[in-house]
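In what follows, a single structure is set out as structure tokens and then discussed.
Excerpt of the complex: some chains, original placement.
Residue numbering begins at 1 within each chain, and the chains themselves are lettered A and B in the order written.
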Amino acid sequence: MNKATIVVHSGEMDKLMSALIIGNGYLAMGGSVTLYFTFWGLLRLIKGQLSKGPLSKMNMLGLGSWMMRLRMKKKGVASPERLMTDFKALGGKVIACEMTMDVMGISKKRLDDSLIDEYGAVGLYVKESKEADLTLFI
Amino acid sequence: MNKATIVVHSGEMDKLMSALIIGNGYLAMGGSVTLYFTFWGLLRLIKGQLSKGPLSKMNMLGLGSWMMRLRMKKKGVASPERLMTDFKALGGKVIACEMTMDVMGISKKRLDDSLIDEYGAVGLYVKESKEADLTLFI
């Protein structure tokens, strides 16, 4: 009876990775996980954009997102694409925020439908959260 | 017996909106909600500053906060002011962080007292959080 709901508000690569790494860890230990993609986070669900977010701190250690990707690859850390594939394979649920789609003018056609389990608004997130033990806003 | 406590640490318009949209959704579904405004979030409680925060990502999609406001208006999405009015009408509670007021030199006179239910420090937040099911840091 363990459940996590994570709001993915930020679109940066490092924050998306944290969301997916925590989500996958939670799933691997037998819990269920729902990710609610909203605001800048929703942009990552556009086809081909999953790992296209910038880093939240470009200048720390002089790491750009491409260099981060390179280092992760060298160290055998999964890419955002692989983390998402694992997330879905482990039974994780992805919700796309309809209000964000409307405000930003992003149609369903532009989103990667294969990743999305449900389209909904805040009511759906709240409903999912009421059953959750672990709640994060990223 | 459902309760949410949200720390509003960030002062950006999009993050404040996420806090209020989630808060209002939670209240609408019968829960109780406390928002704890601290650090940059507290600046939004200064008279007339509720929707004056920048966007957390200015360059994504080329959206500035004024353009975001315009798009939201066109799409019938409530403004931060309206979201806050609804939040209060639905029984939501707002706490202003006294430490932040002290450090930033912001007196009670400058804050919009009509929005604030209580002035307090971290002890008050922790007390509220101990009864909460949904806890977020925004």
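As a convention for this text, a contact is a pair of C-beta atoms (placed from the backbone, for glycine too) under 8 Å apart; a residue touches a chain by one contact, two chains touch by 3 or more.
Everything numeric here is computed off the predicted structure, so don't read it as measured data.
Participant: Whole-complex copy count for this homo-oligomer, where the file places 2 chains?
Facilitator: 3
The definition used in the following text is that only the chains that are shown with their structure count from here on.
Participant: I'd like to verify one number: the distance from the centre of subunit A to the centre of subunit B, where each centre is the average of its C-alpha atoms, in whole angstrom.
Facilitator: The computed centroid separation for subunit A versus subunit B comes out at 23 Å.
Participant: Write out the stretch or stretches of subunit A touching subunit B in their complex.
Facilitator: Spelled out, the residues of subunit A in touch with subunit B are 7, 9-11, 38-40, 43, 99, 102-105, 121-123, 125-127, 129-130, 132, 135-137.
Participant: What part of subunit B is in contact with subunit A in the complex they form?
Facilitator: Residue positions touching the partner: 2, 6, 14-15, 17-18, 21-22, 24-26, 28-29, 31, 56-57, 60-61, 63, 68, 71-72, 75, 77, 133-138.
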